[in-house]
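What follows is a single structure, and I will ask about it in a moment.
Note that one protein chain is taken out, while the other chains of the complex remain in position.
In order of appearance the chains are A, B, C, D and E, and numbering begins at 1 in each one.
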Amino acid sequence: MISVSTKFERPDAVVVEQLRAFSSATIHEAQGRLGALDSAIKPVDHRMSLCGPAFPVQCAPRDNLMLQTAIAYARPGDVIVVSAGAYEEAGSFGDVLANACQAKGLGGLVTDTGVRDTEDLRALGFPVFSRSVCIKGTVKETVGPMCEPVTVGGVLVRPGDVVRADADGVVVVRREDAAQVAAASKERVNAEAGYIAAYRAGRTVTEVCGLAPLLAAKGLVIED
Amino acid sequence: MISVSTKFERPDAVVVEQLRAFSSATIHEAQGRLGALDSAIKPVDHRMSLCGPAFPVQCAPRDNLMLQTAIAYARPGDVIVVSAGAYEEAGSFGDVLANACQAKGLGGLVTDTGVRDTEDLRALGFPVFSRSVCIKGTVKETVGPMCEPVTVGGVLVRPGDVVRADADGVVVVRREDAAQVAAASKERVNAEAGYIAAYRAGRTVTEVCGLAPLLAAKGLVIED
Amino acid sequence: MISVSTKFERPDAVVVEQLRAFSSATIHEAQGRLGALDSAIKPVDHRMSLCGPAFPVQCAPRDNLMLQTAIAYARPGDVIVVSAGAYEEAGSFGDVLANACQAKGLGGLVTDTGVRDTEDLRALGFPVFSRSVCIKGTVKETVGPMCEPVTVGGVLVRPGDVVRADADGVVVVRREDAAQVAAASKERVNAEAGYIAAYRAGRTVTEVCGLAPLLAAKGLVIED
Amino acid sequence: MISVSTKFERPDAVVVEQLRAFSSATIHEAQGRLGALDSAIKPVDHRMSLCGPAFPVQCAPRDNLMLQTAIAYARPGDVIVVSAGAYEEAGSFGDVLANACQAKGLGGLVTDTGVRDTEDLRALGFPVFSRSVCIKGTVKETVGPMCEPVTVGGVLVRPGDVVRADADGVVVVRREDAAQVAAASKERVNAEAGYIAAYRAGRTVTEVCGLAPLLAAKGLVIED
Amino acid sequence: MISVSTKFERPDAVVVEQLRAFSSATIHEAQGRLGALDSAIKPVDHRMSLCGPAFPVQCAPRDNLMLQTAIAYARPGDVIVVSAGAYEEAGSFGDVLANACQAKGLGGLVTDTGVRDTEDLRALGFPVFSRSVCIKGTVKETVGPMCEPVTVGGVLVRPGDVVRADADGVVVVRREDAAQVAAASKERVNAEAGYIAAYRAGRTVTEVCGLAPLLAAKGLVIED
Partner (left out) sequence: MISVSTKFERPDAVVVEQLRAFSSATIHEAQGRLGALDSAIKPVDHRMSLCGPAFPVQCAPRDNLMLQTAIAYARPGDVIVVSAGAYEEAGSFGDVLANACQAKGLGGLVTDTGVRDTEDLRALGFPVFSRSVCIKGTVKETVGPMCEPVTVGGVLVRPGDVVRADADGVVVVRREDAAQVAAASKERVNAEAGYIAAYRAGRTVTEVCGLAPLLAAKGLVIED
């Protein structure tokens, strides 16, 4: 017998919306280059993005019983995060379950295995990030942990951590760090806007990045 | 000397059109989760799809002599299915041969090696499914079997089997099973339409999938 | 101390524009099936293309110090070519540096590691070809050679060689061969236009490719 | 309901022993460079080798129910050939089943998924060829075809075909071709022994391989 | 500033020795098929094995500063477990550090990146499990967490968890479960010894595994 509780603390909704305003890359940098999933986990379409509390679930490879269960228990806005053995040759999610998710108002799906019915997912606009697109069917045999920490794409994801994903990939922010990371992301975006403005105004990388003293200190001499 | 015959029985054209109405994933499920090629074989563009009788041919890796030969002998509607050693670093098909195929009215190409001139293929609208996009040229040196069974993406494909491919991947239906699989696909689509309607009407995964007794039988206790 | 000179001979600008008119696949064939990078190096978006003199630079994996330096010293029209250990799990270039490149009028970027901010790159229209899309940050620690030959995607790229890239991939033309390759590409395009016209006019692959004697010489007998 | 028959024609035992005398590479060449499985399927130890009639079975990935069933029905000398989706992250066979196989006098195992207890397999001397070594357990849920053709490592294997494997890899010979392939292998071995003797006697590659006219015909001029 | 504490609770030494008596595969099964690292993490030599408390450390890819630090702070018997981005192209550990480890009496090393000086490691007999063997050097630039949970090979490893590794791979047992898993492993080994004895005594898989009713229930009919 496995006993699971679906109760966990979700992050502040305001902070989730703050994080949604920043790209996955910005957030990854702002929290000290942490929390990025393997780059093999990609959106079904580059226009998809999501941000919400993680609802983690562990599936056996090629088995989506616990993914169905997660859909049943997740709350509106939650992002279901599936760890399923990084198996590419299975399509564990498609248009039927996407309709179920959308009807419930779920925030999206991140999975380390495959999905299918991708044209339907595009049409629905339900954001899905997966390791592969694969038509091969799954079984519904194995129960496992839900709302407990899982590892996905080399990263630990805990219930209630914030998941942000876009065209570039997926990043996870620890719930307790979310407000601070949102603030640091804001600072980073402001700084980058300044750099971009400087470049557009004709300033050089050497100036903006302060390259000359850095290269000199490392012993690089450039004859131009 | 190798002797090949290009004569083989093609599937009923009505059944081919019936199968075209279903997605690759639906057909794969409807025939008992069989016939799906490796997910690495993908469309050049996600809007491409095809359905037709398989015209199989065996090429040596990085050699497209037999692919040219297959184009010469395939009939309108046929889908050329190339087994070429699953080699990614070769572009064995491009805009010139695509024009030849389209002029003959062929149904499409599925190959376990690479193709090129993909912007032209998009513009032509000729459906091509391949393991890679690669510009590296091929030779025309090696003869081999044609209109005999080949293995592609881990699946045996026989002359006259039905090949159905779309954004999600490629599935093969045995010619003798095609009518039955079309019927089973129809049933599956109807059932899924019912599930989707139920979700949109607000019913839950627990209800629609009958999760509660299944999870109880497997010993999962959920505290919500 | 490492000493580098940024002076090198660039190819004739007229020849660069001639090569830009041909696809990467055509150029690869026209120069004897040479110069194609590994097919894993792909455009961020299939509508991106570039053609220009190579400005090569060697980065340590997960380190973009020398890429920044290259942007500082490259000239308008140059294509920065980065060799960085073929490491997929790093995003070494994004929207800030893309703005720097575009402000300088650089011709594009080809790299054997990852990039990020891909939606911004699409919006900017700055052509980028990379092995991966990845949000993981890089460091700025290691100096290395610049404007010296590097190997990228299995190919040697020297300063001033011509780099041509499009939806299908990347090809490199040696500077001293550029004019001759442009001429050979023109011949090839003309020949292919003839083949395409022949197919559209209803001629067969057997005729156009002269298949019959070739297959007979190799001992293939076809019963049609 | 799935119905399978375990009856199939086995190859002549004398021919099997003839083929055992030749290496997998020799046999592959002798039958026209056919029948070689993907090189990823390797012996657990380079001293292992096997030769015998194929007893093919289809398993679901991460499921060894049908492998157990195959062991129950295979006959002494048979080589069990498992197609299980080319999944690396499962250990579907170990010391307990190896003892069962050895007690029955089976000829060995070739599988496109993983195995475990490899030190025990070495100690037992039971020859096993697999895609991976992996400790992850399997389930026993899914029935499937047995004693029907399967595809393994990109090759079709039919009941009663001859499987020969050694340190270099695995090759399959069609039952009806076995005697002829054994004869051709003998010829090839004899020819190669002559080449080796010639090299040891000081003759050159140029002489033995007749390189000079071949290179001249292809337009290679060598200044030595 | 990053602050780390090297204090954590280690598992009972008696239980560690109990677990050492069981193979990695047995332990993985005995704890419910959990805790197995990706099969790509392998011993440098198949005769290497280890068992001990995990001393986890996070390195940047291609950077072994924190690995050196971990060697400084780990205690006799500890197994250093390195998470370094699953990067194959770096050799982060060799004969010098192996001597440092052995002089301190450390229990071994498990890493998701590469190592080198493997002939020396064999001669020393210091057990090392890695994703690759690679000569490429690392830098010593980046500090990071130590004695905190890390993910390695898709598995969460916490300080003081028990790591057991042998020719087949690596498994991690949670410290609080170690005694129970040792007991369950003992039961499993006893049961398997019974199965092996039964096979050697001539009993069949059908009998020992109770195949007949299982297959019948799943609808498989076998004609023998």
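Following the convention adopted for this analysis, contacts are C-beta pairs under 8 Å (C-beta built on N, C-alpha and C of every residue); 3 or more make two chains touch, one makes a residue touch a chain.
Nothing here was measured: the structure is a model prediction, and the numbers come from that model.
One chain is not displayed; in the complete assembly it touches the shown chains B, C, D, E. Mapped onto chain D, the footprint of the missing chain covers residues 23-25, 28-29, 33, 36, 38-39, 42, 46, 166-169, 171, 192, 195-196, 199-200, 202, 204-206, 208-209, 211, 214-215, 218-224. Looking at chain E, the residues touching the absent chain are 1-7, 65, 68-69, 71-73, 88-89, 91, 94-97, 99-100, 103-104, 114, 116-119, 122, 132-137, 140-143, 146. With the whole complex as reference, residues 60-62, 85-87, 89, 139, 141-142 of chain B touch the missing chain.
Keep this in mind: only the chains that are shown with their structure count from here on.
For the pair chain B and chain C, the CA-based superposition corresponds to a rotation of 120 degrees in steps of 5. Summarising the inter-chain layout, the chain whose CA centre lies farthest from the centre of chain B is E. With centres set at the average Cα position, the gap from chain C to chain D is 41 Å.
In this assembly, the C-alpha centroid of chain B lies 29 Å from the C-alpha centroid of chain D.
Along chain C, residues 89, 142 each make contact with two or more other chains. Pairs of chains that satisfy the touch definition comprise A-B, A-C, A-D, A-E, B-C, B-D, C-E, D-E.
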